[in-house]
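One protein chain omitted, others in place.
Presenting subunit A:
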Amino acid sequence: MRITSVARVLRKPFDGVGRAVAFLTTGILVQLAPLLVLAVPWLNGGPTEALSVIVAVLVPLSAVALATPVLTAAQTARFRTRLGVAIPRLPAVAGASRTDRARQWLRTPATWRQIGYHLLAGPLIALAGALTLLLWAAAGVAAGVYVWIWALPPETRVEHLGYTTQAVYVTATGLAGLYGAAWLSRALTRLDTRTATARLGPSRAELLQMRVEEVTESRAGVLDAADAERRRIERDLHDGAQQRLVSMAVNLGLAKVTLKDLPDDARKVIDEAHREAKEAIAELSNLVRGLHPAVLEDRGLDAALSGIAERAPLPVGLTVHLPVRPAPAVEAVAYFVVSEALANVVKHARAGRADVRVETRGGILLVVVTDDGVGGAAPEGGTGLAGLAKRVASVDGTFSISSPAGGPTVVTVELPCAP
């Protein structure tokens, strides 16, 4: 029991050392390539004139810098396979042409961080790694000094060394060296990991930015999918159930017109069925309008909003000024805002009239719905305003409401849309 715990304490510094050594070794190998490139001009003594010295330094440096993507990929693979450390990839630079992309690449701070790693931090750590490997070897030899002595022929052993106490010191130093090499290996591995994560991967800000871009993209995808789904349902209803209902109502209406000599009760039944069919058509139209009206898709906000304004049970002034059509998702939200805001006015405001204004200002689609009602509307009041604010936020819009007691109520919504 005791012995095992002592052994555990003694062994502790060597935990995971094999992995660290393998990691450092591959680091040296990967680093050899750029070092060789840098060393090429100097292999045969090197140039002596100032100009050629500069060329001999600059050309290999540029070569290594240009090879940065490949080197980064190699290092990233090393960290992944040797340590299981994932260094996130940086987003590819965007650009129309090759020159554009190159210029963009050179302007990215991450590029310079990576070049810095490959030319400075990487070689230094590889050098330290090489020294550590040497220390391993030396300490190993020293720690096993008795084995070497014992391997010598007895005559040589006696003749040259005698029974020296020096060997004890050598052994002790060797053992200490082994512990030092283990510690160094692990420390260097940690250092390299930290440095490489910081230099080769994205910075915290870049990481957050990438994440935000990802989230924005996926949110836009979800919104588009929901919009597409609403449009599909609208089309299905319009092409299917609605046509059948209209056809049925037409037949019933024709029966009313043509079958003049029916008994009264039969006529009543037909009347009733005809009315119900027409009501069903109206209800279905309302439902479809709430989903994603075809007029919005085909003709845009102006036409769709004048439909809403016309159907409102109070006078609604409508001013729409849109030089270009906004994105479908933005149009859908603007439509929803006006439709909900007017529904609220009808339900709660006891207003005499309402005004709707829609216009673009810079990259902003501005929607303002005003009424002359009693005011006192609050998003917390459960009046559908909270849902409205959420829908607006889904496209990064802002929602504000001013509704003092006694009115008037002004709902202002700003939706970002590309100018």
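As a working rule, a contact is a pair of C-beta atoms (placed from the backbone, for glycine too) under 8 Å apart; a residue touches a chain by one contact, two chains touch by 3 or more; residues count from 1.
The working rule: contacts and distances are computed from a predicted model.
Colleague: Assuming one chain is omitted from the figure, identify its UniProt name from "Acyl-CoA dehydrogenase", "DNA-binding response regulator", "Glutathione transport system permease protein GsiD" or "Alpha-L-glutamate ligase-like protein".
Modeller: Per the UniProt record, the undisplayed chain of the complex is "DNA-binding response regulator".
Colleague: Could you tell me which of A:244, A:321 or A:347 touches the chain that is not displayed?
Modeller: The single option touching the absent chain is A:244.
Colleague: Just to verify: which one of A:254, A:269 or A:378 makes contact with the chain not shown?
Modeller: Touches the omitted chain: A:254.
Colleague: Pick out which of A:95, A:315 or A:387 touches the chain that's been left out of the picture.
Modeller: Reading the full complex, the residue touching the unseen chain is A:315.
Colleague: Touching the absent chain: which residues on subunit A qualify?
Modeller: Given the touch definition above, subunit A has residues 238-239, 243-244, 246-247, 249-251, 253-254, 256-258, 274, 277-278, 281-282, 285, 293-295, 298-299, 303, 306-307, 309-310, 315-318 touching the missing chain.
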